[in-house]
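Quick one: this structure, given as structure tokens, is what I'll be asking you about.
Shown here is a partial selection of chains from the complex, left in place.
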Amino acid sequence: MYPFSEGSYAVRNAWYVVAFSHEVTRSLMERWILNEPVVLYRREDGVAVAIAGRCPHRHFPLAAGSLQGDTLVCGYHGIAFNSDGRCVRIPTEGRTHSSFDIRKYPLVERWKWLWAWTGDPELADEALIPDHEAINLGRAESPSFPVSYHLVNGRYQLMHDNLLDLSHLAFLHSTKIGVEEVATTRDTVSSGPNWVRSMRLVEDAPSPPAIRERFGDAKLSQLIDFTFYAPALHVGLNRFELDVVTENESPTKVRLIDSIVFHAVTPATKHLTHYFFAVTHNIQDPSDLDNSKVKALALAVIEEDLRATELIERMLQGLDEKIRDRLTAGDTAVDKGRRILQSMMSAEARILNLSIPK
Amino acid sequence: MYPFSEGSYAVRNAWYVVAFSHEVTRSLMERWILNEPVVLYRREDGVAVAIAGRCPHRHFPLAAGSLQGDTLVCGYHGIAFNSDGRCVRIPTEGRTHSSFDIRKYPLVERWKWLWAWTGDPELADEALIPDHEAINLGRAESPSFPVSYHLVNGRYQLMHDNLLDLSHLAFLHSTKIGVEEVATTRDTVSSGPNWVRSMRLVEDAPSPPAIRERFGDAKLSQLIDFTFYAPALHVGLNRFELDVVTENESPTKVRLIDSIVFHAVTPATKHLTHYFFAVTHNIQDPSDLDNSKVKALALAVIEEDLRATELIERMLQGLDEKIRDRLTAGDTAVDKGRRILQSMMSAEARILNLSIPK
């Protein structure tokens, strides 16, 4: 589906964030992932598990069932599954059948969120999860906060497109955090087999409205350095610095804002997306930065992104399906990111075709 | 469509309950039956009629028209039909055309509800309607009550599946009328060309919550004996008996509850179903049994069935269409019921194919 080739929906052999840790409790929770229902809960020992959210007997949603210890009992006919997805009881029979076993999703709780593997379990290598230490998430030195979860009314790639072309800060977010110089400064794009990095340093630019309101009017330098770890996570550094020139001294830079943002994007259904937002603050006064004003600003910015995504999704659904978009010089990272995802999906499709006996 | 083979939707040469008698009056009522609009009303002599609900001229819903005597006048251009569906007036012409005649559905009012024949009128044999005397509906000796009509957000087979596998009582209705023993007691299934019967006697089992609340805690025996008269009606006997042992006497059984339930299931559209519920009480004190508490309990149980059906319908619509379910030992009657319906539908399709000239 757009913008990918026909039949390409999402990368399956991958880790995706499926929940913040605090969302998963002893109450059953349903979340659709890659167009399939998943049920999430914690075992009595606190370990979070993810198994298929549909009873194979009559398609009843398992999240509408109940927990007996660690066993999930379907609310319709009482068929029960352990936390590995093995069927442990079929009440109308004296025994169980392995044909009633359901899928267990490899699940890893790291920092304050949960990563699930949606593909072949044999390929589920935890080393493929982005290294949280390396991306500055949850390290002792700097506080990291889960900020918000959103269910977005749009296909997931629209969120990736949004995050890979940050020239939109200058327009979509112009009343909050964007200045035109962000769009007119070309980003430097680098990439590897499964990542894309877009970096730009905007120097001597006016303060965007939200910064001006907080620190007064001044020329600032702004570093925007985002990396997309395909297919699931964007990690971005936003650094605002003020050049301070004092008498008899060489100019120094004062960091006004220095934070790392985390955007986890998970396909829910064909037209719905899970979106998880978190922040790490690198500078010293977190009491100031984690305050409600900053959160409110971040949420207001995200609302603009979600609204754009939803408007585009509605447009796509109203239009003829075969529409294509046009790329600009600001889309180098968008183009690279899409190519990486398409290549991952095409490789999976080839393997799938090979494995089907003729 | 699921769970039937592609192209199979519903049995057409059959009688279906389309309304309770009290629903059909001198006001026009539209009800979709087997994905077609039908209009229901009573003639001046009180006889209920069912004709096609769509004007052949411009597809205006005839239920939005008006009655002049027994004649239904389309509300758009005044084309009129008598209660046999014959076009009796085309205002812009001095005459009528038989090409404007619309379908009349053979309709039989029996007990307090109405059966319509949805197939070839020449085959509409009233003897095919389940014998109401034989199924204990509307007999003088025992009071029968229409309880409720529901428009269900799900395909009709989900309601049949529900009623053919009563092991669900033990789980879906566990806080009301179910105990585990109902699921663990294997039912005895018998069948004929167009009926399936599932019977189980659960002895020496604990009282379900609603019985316990009413009669106190005791071991009971419960007889559940349901017959599906394909494709339209389920008739079920629910009998709860208490074993009373008194000194010097042989043990006797006291009937606490002895009622027959009637579930009429009629396909409305592909994803909507009409559901009519009625009850006959076999024991002597109907003033006690028809009270509001019993009705409230029945409705609460039905709400659970409808919710399960709607959750499954939503699941099916979210999933890939080609999904299949898995049967358990508790599904003998489900399997038989589906085979009967599939076989009826396939036979109709063969006849239809034969009757189309090459």
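Each chain carries a letter (A and B) given by its place in the written order, and its residues are counted from 1.
Here is the rule we use: a contact is a pair of C-beta atoms (placed from the backbone, for glycine too) under 8 Å apart; a residue touches a chain by one contact, two chains touch by 3 or more.
Everything numeric here is computed off the predicted structure, so don't read it as measured data.
Q: With 2 copies in place, how many does the full complex contain?
A: The complete complex, not just the displayed part, contains 3 copies.
Quick note on the criterion: only the chains that are shown with their structure count from here on.
Q: Could you work out how far the Cα centre of chain A sits from that of chain B, in whole Å?
A: The mean C-alpha positions of chain A and chain B differ by 47 Å.
Q: Which residues of chain B touch chain A once you look at their complex with the stated criterion?
A: Residues of chain B touching chain A: 161, 165, 167-168, 170-172, 180, 183-184, 186, 308, 311-312, 315-316, 318-320, 323, 325-331.
Q: Would you pull the chain A residues touching chain B in the complex into a rising list?
A: 32, 35-37, 54, 56-61, 64, 73-79, 90-93, 97, 99-100, 269
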